[in-house]
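Of the protein chains in this complex, one is absent; all others appear in place.
Moving on, here comes chain A:
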Amino acid sequence: MTVKSIESRSADPLGRFGNFGGRFVPETLMTALAELETGYRSALADAKFQEELKGLLKEYSGRPTPLTLAQGLTELTGGARIYLKREDLNHTGAHKINNTLGQGLLAKRMGKRKLIAETGAGQHGVASATVAALLGMECKVFMGEEDVRRQQLNVFRMELLGAKVIPVTSGTRTLKDATNEAIRHWVSHVEDTFYLIGSVVGPHPYPEMVRNFQRVIGDETRSQILEREGRLPDEVVACVGGGSNAIGMFTAFLEDPSVRLHGVEAAGEGVTTDHHAATLTMGSPGVIHGSLTYVLQDEHGQILPAHSISAGLDYPGVGPEHAYLKEKGRVRYTTAEDGEALEAVRLLCRTEGILPALESAHGVAEAIKLAKKGNPDSIVVICLSGRGDKDVDSIRQGLEGL
């Protein structure tokens, strides 16, 4: 099986998916975004670039990742057959590397030697630092002071890889503010710096570009399940923070009406509390980090802090294409609470011997519910976006609290 071309349908010229998306950024960045779009489109059309990226995905990250039948979990739930798309088996332990390899190569092609990135838990930061080391580039990672404190190991990993981690002390001191600070740095150094955004968020062309670097997940899954089962799955489930693993998985199935798509947001301590990250479920349209999309905001348009046990889902915005897919009704968006995610971690460990990332566990929790309603002839696919080694501290504390 081969990795498909990353060519895909585009957002409109203003970068809109329906009403969502766009470029709501300071004027200083507009020329850089236009240059990025030109550079990206030219790379897409360049067979050499595509070959180089395919080569790295295969030889460096280990793609294609397997599609594993979760025998134990299937037996336990007693319904549909459950498959796991093993993005956790990528180099660095999550799907993030698909995108950082793509953008890293693009930066090189555009002659930029300095990378900057934002990170929450540190997964995108580690994936960015990794690619910077591989390609011989300078890398600065902006990380909220609160996350720096909580994720000491990932901070060390990034530093070990040669990146400079910059603690962000503004606002809530988490991912939202790390992103603000990365944008501020980019505005100051736009002429020689490439901003490597970690999800399908931000101003156009980022949501479309990151989607296209991540769509390899769904493209592989689609041909793997056809080969294995001779048919398409009934349900496809992925967790949604910014939403890059979900878009990467869903894109291959958007034109298959028989495949039901489910995006799972973090309900934190519950969607009726103030402590959740269920942007599509509980938020409303607004602008965050350069994009018109759903956001968590108060009645005056101030952005509200998000909360989830999973730092990777702890974000008050979401990719604009998800907002569009929600309004179109093509994807069903639902939620899982902190406790449900922890239970799913325990279950997957016991039944499969696989420790999922807390992010991915939100998808597992919903998939179990769906599988229970299914019969042995139906198929549920979960995007297991990352492994949970990074989360063992949170998981231990969380399970003790249950």
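To be clear about the criterion, a residue touches a chain if its C-beta (ideal position, glycine included) is under 8 Å from a C-beta of that chain, and two chains touch if they have at least 3 such contacts; residues count from 1.
Quick note on the criterion: contacts and distances are computed from a predicted model.
The UniProt record for the undisplayed chain lists the protein name "Tryptophan synthase alpha chain", from the options "PLD nuclease N-terminal domain-containing protein", "Tryptophan synthase alpha chain", "NADH-quinone oxidoreductase subunit NuoB" or "ABC-2 family transporter". The omitted chain makes contact with just one of the residues A:L196, A:I303, A:V331 or A:I395: A:I303.
The chain not shown here is touched by just one of A:S61, A:T92, A:T130 or A:N180, and that residue is A:N180. Although one chain is not drawn, its touching partners on chain A can still be listed: residues 14, 22-32, 170-171, 176-177, 180, 183-184, 187-191, 285-290, 295, 297, 299-303.
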